[in-house]
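Note that one protein chain of the assembly has been removed; the remaining protein chains are unaltered in position.
Take a look at chain A:
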Amino acid sequence: MNTALSIRQLTKTYGNGFQALKGLDLDVNEGDFFALLGPNGAGKSTTIGILSTLVNKSSGQVSVFGNDLDRDPAGLKRCLGVVPQEFNFNQFEKAFDILVTQAGYYGIPARLAKERAEEYLTQLGLWDKRDTPSRMLSGGMKRRLMIARALIHKPRLLILDEPTAGVDIELRRSMWSFLTGLNQQGVSIILTTHYLEEAEQLCRNIAIIDHGTIVENTSMRELLQKLHVETFVLDVKQSLSVAPALQGYPVKLMGSHALEVQVDKSVGINGLFVQLNAQGIEVVSMRNKANRLEELFVSLVEKNLAKVAK
């Protein structure tokens, strides 16, 4: 399998002395749907900035599909599409013109550029907004326009920096469906997001970055298997004044009709229902207290924070 992205010992120190990246190593395979997660200020946007050449690296090597950033930046850029976190359109240009102009920067002839602009605006539900200046579009529309713009030159690797930030759930799901379809067509995708549910649903592999280094790099399945304890919230029919005693299941009362229960994967969940049933407590519904990936993410970042503090 070809490597879509290879990063070796990447460092970045800004002019004010802040070291954003401290020898980052990362590989993403061709065809992957990859999540790059990390808390704010961890180095995600700096990494993406270096890939898109908007940030100058201090040292290290970066290549995209074998095109080295130092030796062949133009070759690298042709393989890469970037959807940045912040809107960076010309506010006065129309949506259609933004796409055709961007295609022109990649050397795509006008006729083909117009065909592609129509294709992507239609796919992303923006065709009826083609003559609208970008400043008049809603936040969700702007996000979709940025995706269309990043795809106009048909990149082999698409990097999305929080593409669904501020987007309503319905639109977010339609964007997920669009991105999944794109990945199935062979486009490698790297996604950064603060919606960990999004990463869990879409991505096959994941890296967690914190304080400028990768603290975890594995498949989503393997990572989720590391989660030994899950916390569930149970809504119960009866009104409770104290938490019931449940052997092997730490439990807390969350109001009169809800219990928060920790379930160890080695113990399983069946015993919980047996004990509740024996005490005459009827469960109406249950849900994860937090997204599974979120629990792991928080635990990994906290561990790393403790390590850095030492």
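As a convention for this text, contacts are C-beta pairs under 8 Å (C-beta built on N, C-alpha and C of every residue); 3 or more make two chains touch, one makes a residue touch a chain; residues count from 1.
What we mean here is this: contacts and distances are computed from a predicted model.
The subunit not displayed here is recorded in UniProt as "Transport permease protein", chosen from "Transport permease protein", "Betaine-aldehyde dehydrogenase", "Deoxyribose-phosphate aldolase" or "Circularly permuted type 2 ATP-grasp protein". Touching the chain that is not shown, out of A:Ser59, A:Asn90 or A:Ser219: A:Asn90 (per the contact rule at the top). Among A:Gly41, A:Gly66 or A:Gly104, only A:Gly104 touches the chain left out of the display.
Note on the undisplayed chain: of the listed residues A:Leu37, A:Val82 or A:Leu151, the one touching it is A:Val82. Residues of chain A that touch the chain left out of view are 14-15, 49, 52-56, 73-75, 77-78, 80, 82, 84, 86-92, 98, 101-102, 104-110, 149, 153.
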